[in-house]
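Apart from one protein chain that is not included, each protein chain of the complex appears where it belongs.
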Amino acid sequence: MSSMLQNFSKNKTALICMIILLFIIVVVIFSEFLPLHSPNKMNKEYRLQGPSSEFFLGTDQFGRDLFSRIISGAKISLLVGISSVIISVGIGIILGLIAGYFGKWYDSLIMRTMDILFAFPEILLALAIVAALGPGTFNTILAIGIVNIPVFTRLVRGSVLGVKNLEYIESAKSLGAKDTRILFLEILPNITAPLLVQSTLAISGAILTESALSFLGLGVQPPNPSWGGMIAESRRYMELAPGMIIWPCLAMLITIFAINLFGDALNDIFNPLRGKN
Amino acid sequence: MNKKLLMSLLLLVCLSLTACGGNHGTSSSKGGDQLVIAADQDPVGLDPQTVPAASSSRIYSLIYNSLTKINSNFEIEPSLASSWKVSDGGKTITFNLQKGIKFQNGKEFTSDDVKYTFNRILDPKVGAIAKSYFTSIKDIQTPDKNTVVFHLNNPDSAFITNTSSVYTSIISKDVKNLNKEAVGTGPYKLSKIVNGQYVLLKENTDYKLEDKPKIKSIKFNIMKDDEQRLAAIRAGKVDIATLNSDSASLLSKSKNIKIKKYQSMEYSYLGINNDKKPFNNIKVRQALSYVIDRNEIIDTVWKGKAELTGPISPAQKEFAADVKSFPSYTQNLSKAKELLKEAGYPNGFSTVIQTASTYPDMVDTAQVLQQQLKKIGINAKIEQLEWGKYIEVWKSKKMDLMIGRNTSGSDPDRSLRFFFATDGSANVWNYSDNKFDKLVQSALQTTDSNARKNFYQEAQELLVNQDAANLFLASPINYYAVNDRVSHFTPSAAGEAYALLNATLK
Partner (left out) sequence: MGKYILKRLFSLIPIIIGISIIVFLIIHLVPGDPASIILGNNATPEAIKALNAKLGLDKPLIVQYFDWVVHLIQGNFGTSVQTDQSVLPTLINKFLVTFQLTLLSVLIGWIIAIPLGILSAVKANSVVDFILRIISMLGISIPNFAIGTLLLLILSVYFGWYPPIDYVNFWDDPISALKIFILPAITMGIVLSAGIMRMTRTSFIETLNKDFIRTARAKGNPEGTVIVGHGLRNSMIPIITIGGMQIGYLLGGAVIVEQLFSIPGIGQYILNGIYHRDFPVVQGGVLFISLIFVFVNLIVDIIYCWIDPRIKY
């Protein structure tokens, strides 16, 4: 573990990305205390304006302050990204552990179900779920979460199969340890690395999926801004007010960049033998 | 800054594109006599009696004729009927039909086809759109090949106007599946339909009526995305495209393209469930009417390119009420607060505004209204529904508030009775007012046109000002971008088909 930390502090990319992400998170948490316009307040005299001292990044078609909307959008986009991954990781871990550890018909049942879910086209499945449940932030999170379950279940199952027959598990079993204890205290800690890497990728994927749902009008509901929703909405104003699409794109770009590079760096840290040498 | 880099990158892409196909620069679709229209949706079937979608009706209205038609001044003109006579105190209407007209399958058009058409419309199993227009029909007779006589239960002043509707297009009694075969008497024939791509119409060379088309063929290319249609008309790939007001203002500078506009017969509204708490309280509805600022919606959502409206669109000049004079059309916060207090909600309440994700203007309207309602403490949550679910909620009659769009139709009977009478087919708002019902019924049965007008004035006043059953917001101006290749295309509320039949190509 300490060598991992050492690796981490040596890896400049990981460090920079983490600082960026922490900064975003801090801004999001304390945004209420910043002297910003209300993100949903309309000012009809200031429609589609460029940057000014009053509106740092300009305004949208309702005269709402783009800067505060982007900060507010960060909150929503990260919420969607992180919560949906928590759902898929949570369910994926449980199903994957059961399938991998107990095997037999548990394995068949779970993995065939995952195969079924996995075979559905991602966007169409999310769309159908949102259409069935109704739109809204929570349902968007749920839909994206469900769509990603198979990925994590497969990952966890594969990792469990990899460590299941190792000596220390066998010895724990022979000492009479309970299955749940073995699963959560012995096996799970050993598969955190690939899970963490996959999770970072899934978060950025979830943010993009939300934007696709927003493009189809079924993501986070207005007036609350998600970055994807802002981008989808501002396509109509690309020529009149290019800032409306540039800024949220840039915000999304930086964040997803940071998350992905962070994931890459984690991968390098956990698997020091692969990648760079 | 990085715009330059981007531009040069894209230039590279373009160069490579032109390099691999320089000679094919002129598109085949620009062939001499073909007009290309960018359509936003696929037609969803072509049965004129049961498919109301605009994407379908813009096509079948070129293939079929009705007994009468409406011109751009809202006057009734002959079409398949050359003349008509009202007798028996308005209870008998006799149509004389044009002679020597043939359907596109070669069969002769006779009074039997008219009778067949109307019987089909009235057949409950068919579920025709126009069924509710013709509830007054008692009996249809065909004394000879070229005469149709309608006997009515009661005088029906909207009857003749209703025979001009595309939903009463005359169909051939020999065609059974109208979604598979489109056989009309109209100026164009269906030549080819490729789902998701285009619909091709060719001139009906046997067409005998006066409005003979001047363009050999019309092609509707399906382009679902607004930005895509804008790009296509800019690049000259299509001749005609409908646009929103933002795109129209962008295009006004480009050469080779003219912008045509007309006052539409549509309007946007805030639908209110008159049965549901707290909206069952008339004072709450009135408060809503006073707190909202319709002009802000017009400015923000429609960029000023819309008119204030009541239930009858301002395009129907003769019948539309002068809504500007209605007190509730001027925002009055203190009055709104007072009304809300009297209704027992001094601090407001929470509710939901539902809207369809398909239409950006509806979503924008919802956002503006949400902010306005906040001013008297009403917290509304917005829900964008996917179209199928939207319709489901709409017909459930269980909504709270709902943004929507109506086509007010060419006759006030449709604008009022169809949407708001207690037994109106599209009255999903649980609105029921005895006096209103009587007014619209009397208006329908009177033969005196002045009296009719007065009934409708009173009905609108009651519906809008007194009951605030729904809030009528704005009737948009519709825009067409037209390539200079096309002349004499003058869109109006009389319909696209009317304008297309007059258009010529350079």
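Miscellaneous remarks
Chains here go by letter, A and B, matching the order in which they are written, and residues are numbered from 1 within each.
Throughout what follows, contacts are C-beta pairs under 8 Å (C-beta built on N, C-alpha and C of every residue); 3 or more make two chains touch, one makes a residue touch a chain.
Being a predicted model, the structure only gives us computed values, none of them experimental.
Interface note: of B:Asp206, B:Glu392, B:Asp448 or B:Asp484, the residue touching the hidden chain in the full complex is B:Glu392.
Although one chain is not drawn, the whole complex shows that of A:Ile25, A:Ile82 or A:Ile123 it is A:Ile123 that touches it.
Mapped onto subunit A, the interface with the missing chain covers residues 112-113, 115-125, 127-129, 131-132, 204, 208, 211-212, 215-216, 228, 231-232, 235, 238-239, 245, 249, 252-253, 256-257, 260-261, 264, 274-277.
Residues of subunit B that touch the chain left out of the display are 6-7, 10-11, 13-14, 17-18, 20-21, 24, 27-29, 36, 42, 44-45, 50-53, 124-129, 131-132, 177, 179-180, 194-198, 221-225, 227-228, 230-232, 234-238, 358, 386-389, 391-392, 394-395, 404, 406, 425-426.
Keep this in mind: only the chains that are shown with their structure count from here on.
The centroid of the Cα atoms in subunit A and the matching centroid in subunit B are 43 Å apart.
Residues of subunit A that touch subunit B in their complex: 40-42, 44, 47, 61-62, 127, 130-131, 134-136, 216-218, 221-223, 233, 235-240.
Of all residues in subunit B, those touching subunit A in their complex are 226-227, 244, 246-247, 250, 296, 299-300, 357-358, 360, 363-364, 366-368, 370-371, 381-386, 388-389.
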